[in-house]
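Below is one structure. I have some questions about it.
Shown here: the complex without one of its protein chains, the others still in place.
The first chain written gets the first letter, and so on, giving A, B and C; residue counts start at 1 in each chain.
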Amino acid sequence: MSSHAQDLAAHEGGHESIWSGGGSPYAIGSNKLGMWLFIVSDAITFSALLVAYSYVRTSTEAWPRPFESASVINATVMTLVLLTSSVTMVLGVRAAKMGIRSRAAGWLVATLMGGVTFDVLHLREWFGLFHQGVTPWGNPWGTPLFGATFFGLTGLHMTHVTIGVVYLAVVAFGTARGKYNDEVVEVAGLYWHFVDLVWMFIFPLVYLLSARIG
Amino acid sequence: MNATMEHAHNEISKKVTFTVWFSLLGLTGVEVFLAYAQLELKLMLTLLMGLSLIKASLIIAYFMHLRYERRSLILTLMPALLFVVGMLFVVFPDSLRILVMKVH
Amino acid sequence: MADAHAEAVHHHTAPTGFIRKYIFSLDHKVIGKQYYFLALASVFVGIILSVLMRWHMVWPGAHMPLLEKLSPNGAPGGVMTPEYYLSLMTMHGTLMVFFVLTTAPQSGFGNYILPIQLGAEDMAFPTLNMLSFWTTFVGFVVLLSTFFITDGPPLSGWTAYPPLSAIGTAAGPGEGMGQTLWIVSIAIFCLGSLLGSLNFIATTLDLRARGLTLSRLPLTAWAWLITAVLMLLSFAVLLAAGVLLLLDRLGGTSFFIPAGLVVSDQIIPHSGGSPLLWQHLFWFFGHPEVYIAILPGMGMTSHIISTFSRKPIFGYKAMVYAMMAIGFLGFMVWGHHMFLSGMSPYSGFAFSMMTMAIGVPSAIKTFNWLGTLWGGRLRMTSAMLFSIGFVSLFVSGGLSGLFLAQPPVDVPLHATYFVVGHFHLVMGVAAIFGMFAGTFFWFPKMFGRMLNETLGKIHFWITFVGVYCIFMPMHFLGVAGNIRRYSQFTEVDFLNTPHIIDLHMFMSYAAFITAGAQLIFVVNLFWSMFKGGKASENPWEATTLEWTIPSPPPFDNFAGKHPVVYHGAYEFGVPGAEKDFIMQDSPEIVPAE
Partner (left out) sequence: MALAFALVVALITVVTVYIFAAHIWWFPPSISTHGAAVDQQFILTLTLCGIIFVLAQLGLAWFVYKYRDRGDGRKVIYSHGNNKLESMWTTAAAILFIGLNLMGYRIWAAMHFTGAAPGALRIQAQGQQFAWSFRYPGPDGQFGPTHVNLINDATGNFFGLDRDHDAVAKDDIVTATLGIPVNREIELILRSKDVGHSFYVRELRVHQDLVPGLEIPIHFTTTPDALNHSSSPKLPNGTYEIVCTQLCGLGHYKMRAFLKVMTEADYEKWLQDQAASQ
């Protein structure tokens, strides 16, 4: 302990807490903290959208429940894909932490493939709906807001997934070439898991609560 | 910032990863099942949201690794998030009022 | 967010070449100045608009040939149309709230001073920092571009209430392209602010020098931290609201547009939405925003008053807790803008309770400022004058807030000039005075030269008296029932009387003089930048870390050294100490601590 540190401690009544400065109080890199903060605010943006959706839905007498088994199953599969991609992501981070770059990159590619699959399934469904005449401004059941909220919410989530795919691609490439350290992979992982997490709310609120019974 | 290594030892193990994964899949299954079990909307909403919250916390705790970080981080992030999201719910008394005040 | 190289920061070297050095610089000091000058540009557009508004208000038929040049259909034959008045008002409010008060006090001074006060070489994420500025700048350009499109800037006010702002040109002029661009601009601004705020938070938490415990942070740093948290949490909601409004305009959705609207015999093909939802989401952001505007000013005021009273800040902990309480309560009061909106009257009353409660931490701060002055040895520099001016204005404007906070009293005052008077005193000038004080205080550090004190004082006196003459009468008019957002007062009998109009005349003249006096400030600013007297390392004999390094600081602030902090930020007049102030990084033991 340097003399500095000693009289420093003296000034602090003997002990140095994790908040005393000279390092992160969380024992994590700033990048990770930064991503966490971004996630908090993005989570609030999504919450605001979900609240808006619930607001207009509760203030509407009859909200359509058009989703038959087919689309529910489709959405369930999408959910499974996303959940699985989260697992591959975890494995990617593991590999990166162990310093096995090629394997890490491999898992990252697997993860982003999951994202791509999700997007493809999602878009297929969207176009299916378009053909049924379901659009942001109208639909056969006469509650335009149904389409508005559906495409608004899923659209914004899809954007996040797509951004995530690009992001992961960059990171995978950089990792393979040894440009990035494991923290970069971990931070990308945080983002990806968050996108997964958001879907855990959109899926029941948008699909299951609008599923046609029987 | 070199502290990143500090918690390398309490890394999330493969076993845990897959247990979490399976429970998430399981919970999803339950949700889908609920959607078809002719429940009344409010009850279903509560159940579904309850399950989703559990899923979310599983993802945050294990996949996003928060369970293994210092408590200080959790205490920095979660209260703010929950508080703001909680406040957003104050808009609902209105949405219910609107139903009766709508022009017919 | 893939800011992989942030770590690299801690041993980076000065860039060479104009572009990397001054335009896309990663240096927090350059970015801070960029924000500052962005605010300066915005404020001057804003002031010119306010002068045009005041002019039109009292001489509706006045000829303004120049205005016709700028906007042929905004002022055909040089006479401003009512709709153009509203467009100018909207732009005035938007520029001032977003591009002045959310940039300079936080992102401007914060960027420049915060890392140095923390003893850091730069912000945690320099690349992100640069991105947030340029994002904000794009938002600024998009906003200004509305002046040059055919149907002019939007006219739905800075609050952009739908349906007016959502149903497009059907709602009248200014509601076409202009409104769309306005929303786009605000959305971009949200992104910039989010990136900026998380950078501030990470920096303050992670990059503090050894020994700089939270209870030793300068109150400025606390203010910037708390403001950053408010920004992170509230702009996220505005972003969501903006996306929805944009979808209503472009995507054919109707989140905010109810069924059965008939605008000039034309049925609007939307249905199901709720205008109240926008008001909720907007004010959920809007109220925290006004504290985002004032908190940095509070921090600077505390800092400067303590420094020039040569006395420790009175009740440091109370000051910090008060700011936290203001930030916390700030999220629970947005409904006070909606008492008469048709919102549930029960929520309304709950909101009013919270709103009154927020007066308490504000009271604490006021008392502590007075307590700091008490028994001090006040040095009447321009910075000090603007700081005590801040206290006076904040008290006046804050107290008028307490009228509006009570639903029954808000009934006659809502949407009158009483409200306009209220927020101009607190925001329009108290917060602005914070910026002035900060300018006079830190200019020596930022530019290595001193501002001219004489000019500074002349500018202070005219502005201080001037703004009271402009904005205090607004309260009187409000009580007399003078409605806001009226382009002229000729169409309502109870307004079209000398009793009202003459007072408006007086306010307009005061506004012209005050606005003109701002030129003194600008002249002072730019003249001193090149010709001002050289500034020493610590011209004000202040104690915080930014005063331990040369003015202006070298590229990496501490020349590779890592300062260690031993004291709180306000050790002035310590009995037994050899000087009347103890630097934060001096190992000298404080007898009284």
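What we mean here is this: a residue touches a chain if its C-beta (ideal position, glycine included) is under 8 Å from a C-beta of that chain, and two chains touch if they have at least 3 such contacts.
Source: prediction; values computed, not measured.
Although it is not drawn, the missing chain touches B, C when the whole complex is taken into account. The residue from C:41, C:70, C:455 or C:479 that touches the chain not shown here is C:479. Across C:81, C:94, C:146 or C:185, the single residue that touches the chain missing here is C:81. In the complete complex, the hidden chain is touched by one of C:503, C:535 or C:564, namely C:503. In the complete complex, the residue from C:385, C:510 or C:549 that touches the missing chain is C:385. Taking the complete complex into account, residues 98, 101-103 of chain B touch the chain not shown.
Residues 81-83, 86, 155-157, 161, 163-164, 167, 171-174, 258-265, 267-268, 273-276, 309-318, 340-342, 345-346, 348-349, 352-353, 356-357, 359-360, 363-364, 366-368, 370-371, 373-380, 385, 388, 391-392, 395-396, 399-400, 402-403, 405-409, 411-412, 414-416, 457, 461, 464-465, 468, 472, 476-477, 479-481, 483-489, 491-494, 497, 499, 503, 572-575, 580, 592 are the ones on chain C that touch the missing chain.
Please note the rule applied: only the chains that are shown with their structure count from here on.
Inter-chain centre distance (chain B to chain C, centres taken as mean C-alpha positions): 35 Å. Chain B has residues 1, 76, 80, 84, 88, 91, 94-95, 98 in contact with two or more other chains. With touch defined as above, residues shared between interfaces to two or more other chains in chain A number as follows: 23-26, 29-30, 33, 37, 40, 44, 48, 55-56, 59, 183. Only residues 7, 10, 205-206, 229, 233, 237, 260, 274, 276-277, 280, 284, 331-332, 335, 342-344, 346-347 of chain C touch chain B when the two sit together in their complex.
Per the touch definition, chain B reaches chain A in the complex via residues 1, 3-4, 6-8, 11-12, 14, 17-18, 21, 24-25, 28, 31-32, 34-36, 38, 41, 44-45, 48-49, 51-52, 55-56, 59-60, 63-65, 69-70, 72-73, 76-77, 80-81, 84-85, 88-89, 91-92, 94-96, 98-99, 102. Considering their complex, residues 1, 76, 80, 83-84, 87-88, 90-91, 93-95, 97-98, 101, 103 of chain B touch chain C.
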